[in-house]
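For this depiction, one protein chain was excluded, whereas all remaining protein chains were kept in their positions.
Coming up: chain A.
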Amino acid sequence: MTRATRSSTATATLFMVICASYFLVPLWWLLVASSKDQAALSSGKGLWFSDPFLLFDNITDVVTYDDGIFVRWAFNSLVYAGVGAVLGTLFAAMAGYALAKYVFPGREATFNVILGGVLVPATALALPLFLLFSEVDQADTMWAILLPSLVSPFGVYLARIFAASAVPDELLEAARIDGASEFRTFFTVAIRLMGPALVTIFLFQFVAIWNNFFLPLVMLQDTTLYPLTLGLNTWNSQVNQLPELRLFVIVGSLLSIVPLVIAFLALQRFWRSGLAEGGVKA
């Protein structure tokens, strides 16, 4: 390696280190702040732990506050995001597969309408969804959040691209000759070949629902049905009246990030290859 390249390597890496600190310092602060008491929080030494180390006491306080409402919110978020992403991915995969692998009249029209759905902002739907669910008296229920979360037009788009490139037609014909039904072929062969795409769709759908704020805000009155985002925002807006909530908001924020970080790290191998396909073919 020449001297010039070595110094540009050092410069580039140093630049990346500085930028990485921009992305990581806020998260580090959240962890550190979660381990302090009220007084230490405003002591000015925000980026390092202070004595005593109270992270686990604070977590206990948060999850037991108000009869464990935080645990309830976490459970709700898991239900909304977990069920919504699993079923949403399955439905998107099936639809994308059908659009890629079968020829039928109206196929492109169907695909284009679904694709148009990608351009319709989800927030534009929140208010009419609320009015529709109110008509059938279901606005303030889990269904009102869960059912709309099952629809992922972008998932169908990705699934179609993937099914077209990852599932060979010859394989499907072979399965047909073997006497396998279309559904059996899909669930045993195609779904496996579409694996990375499905993990990608699942993760991004999971994140979208986990992060959802507008729809639950419009829909829900009953605080026991809130997801974490809405619950924490409620606490945050009460900080002026109840200062002890500030620490709870900080600890709660930390806790609500952890599941997503774990999911992304654990599934990294899959979604990175899925993202590659989606980005290239788009």
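Observations
Methods note: a residue touches a chain if its C-beta (ideal position, glycine included) is under 8 Å from a C-beta of that chain, and two chains touch if they have at least 3 such contacts; residues count from 1.
Just so we're on the same page, contacts and distances are computed from a predicted model.
Of the names listed as "Sugar ABC transporter permease", "ATP synthase subunit b", "Heme exporter protein B" or "Glycine cleavage system H protein", the one that matches the UniProt record for the absent chain is "Sugar ABC transporter permease". Which of A:Ile59, A:Met142 or A:Ile257 touches the hidden chain is settled by the complete complex: it is A:Ile257.
Touch with the chain that is not drawn comes from one residue among A:Leu54, A:Ala92, A:Ala139 or A:Leu225, which is A:Ala92. Touching the chain that is not shown, out of A:Asp37, A:Glu108 or A:Glu173: A:Glu173 (per the contact rule at the top).
Although one chain is hidden here, its contacts on chain A can still be listed: residues 5, 8-9, 12-13, 15-16, 19-20, 22-27, 29-30, 33, 41-42, 44-47, 91-92, 94-95, 97-99, 102-105, 110, 114, 116-117, 119-125, 127-132, 147-148, 150-151, 153, 156, 170-171, 173-175, 177-178, 181-183, 186, 189, 207, 210-211, 213-214, 217-218, 228-230, 232-233, 236-237, 239, 246, 249-250, 253, 256-257, 260-261, 264-265, 268, 272, 275-276, 278-280, 282.
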